[in-house]
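Dropping a structure here in structure tokens format, bear with me for questions.
Every protein chain of the complex appears in place save one, which is left out.
For chain A:
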Amino acid sequence: MDTQEKARIQTAFQEKMDYDELMNCTRCGFCLPSCPTYVETGRNEVHSPRGRIALMKGLVDGVIEPSEEVKESIDLCLGCRACEPVCPSGVNFGRLLEQARDAIYQSKKPTLPEKVMKGIFLKNIFPQQNRMIGLTGLLSFYQRSGAQKLAQATGVMKLFPETMRTMEKVLPDVPKRSAMKRRPHHLQPLHRNRTKKVAFFSGCLMDTIFMETNDATMKLLQYAGCEIVLPKTQACCGALHGHSGEMDHAREMAKRNIAAFEEAEVDYIITNAGGCGAFLVEYAHLLKDDPQWHERAERFCAKIKDITRVLVELEFHKQPLSLPEQVVTYQDSCHLKNGQKTFMEPRQLLEAISGVQYVEMKDASRCCGSAGIYNIVQSEMSMQILDYKMEQARNTNAKTIVTTNPGCLLQMKLGIEREGLSKEMNAVHIVDFLLEAYERANNKEVTNQQVAASQV
């Protein structure tokens, strides 16, 4: 790091950090045991929430200057925000982290993998759903055409880092390009009177690679009596941008989404990805300095609800639900739990399924190491965290690990593959699991015609 760069970063810290929030930390240390990187580094204070806040404050105060080690501390943070619910002083660590990353990355050259990931994905693909579809379409072609088998057979994949290699194996079979282009925009309740009018935040990844999970989400909402609107102009939530210090891009996405959902006039805006939801509820904070948008953002945030929350509210779990006998465990989505305080509802839903023996795994709420693009840019730490997670999952003897976020889902699949457990264990998104349980218990596999008929 050269002198000029150091000076740039230091100034950026002084400009961007919320000093009152930094002062809020009393350094009591209550956050330490909740922090996965503090635990995994064998209690290194540098890699703890208290340490990171001290570093941020140290940079602002000029007690230390920016260095590779300081940057590493900020980089190695998962952003899981497990430190927030245990903080008696109520420090908003997630926000401080975003400000710090913003300060570092607007003035620092990223490493090559970061640059590639951010350049391609954050700026060009996630914000544009048609490009998302295009990219996923390529992936679909890769999987269907035999190219995947060829690549795996020839060993071309060995050229990629281990995480990416395994990730390639566990990606779901993605939908065809034509299917992704043909998405519904308005749906009526199925078999029930209307209970709520909701909008569905379909997300960028969820509506392409995980399209089936999105379909399942909508069906569940329909069964729960919801009328569903899907605004055409909605876009990526901007979380991946925000978490990697691309705040301006994140704000742009926020405004597009607020405008898109305002017109819908709904009771709730439903998400099925913990990561997106936690970022959506931060829009008001993100736009707090923008008088034109702040109030609109607050109204938007108040409507955000995770699918599990709305299902419990509409008493979906009191209907018959059943699956073949099995042990099931749940991996919390950090951002669903710490960002949206939703952790009872998924468990309540799972426990309501007859045939399911729910076994809580140890440290279920500890991050799985997926954390956005963390498992690619901080692969070593991510895998260390994942190994611990899989050990806990195995101890439950679960056949199924249920998650509530696409990143966690892929990471769990990755863990299962890495441990060679793919024959005895499976990872699913909670909505896919619930839909199967509902349709099995109620004997009604809804045909596509029926769904089509429900479209307005």
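In this section, a residue touches a chain if its C-beta (ideal position, glycine included) is under 8 Å from a C-beta of that chain, and two chains touch if they have at least 3 such contacts; residues count from 1.
By our rule, contacts and distances are computed from a predicted model.
Of the candidates "Glutamyl-tRNA(Gln) amidotransferase subunit A", "Glycolate oxidase", "Sulfate adenylyltransferase subunit 2" or "Branched-chain amino acid ABC transporter permease", the chain left out of this view carries the UniProt protein name "Glycolate oxidase". For the options A:15, A:72, A:262 or A:295, the residue in contact with the chain missing from this view is A:72. Across A:9, A:87 or A:204, the single residue that touches the chain missing here is A:87.
Where chain A meets the chain that is not shown, the touching residues are 20, 23-24, 26-30, 32-33, 42-46, 48, 51, 54-55, 58, 63-65, 67, 69-70, 72-73, 87-90.
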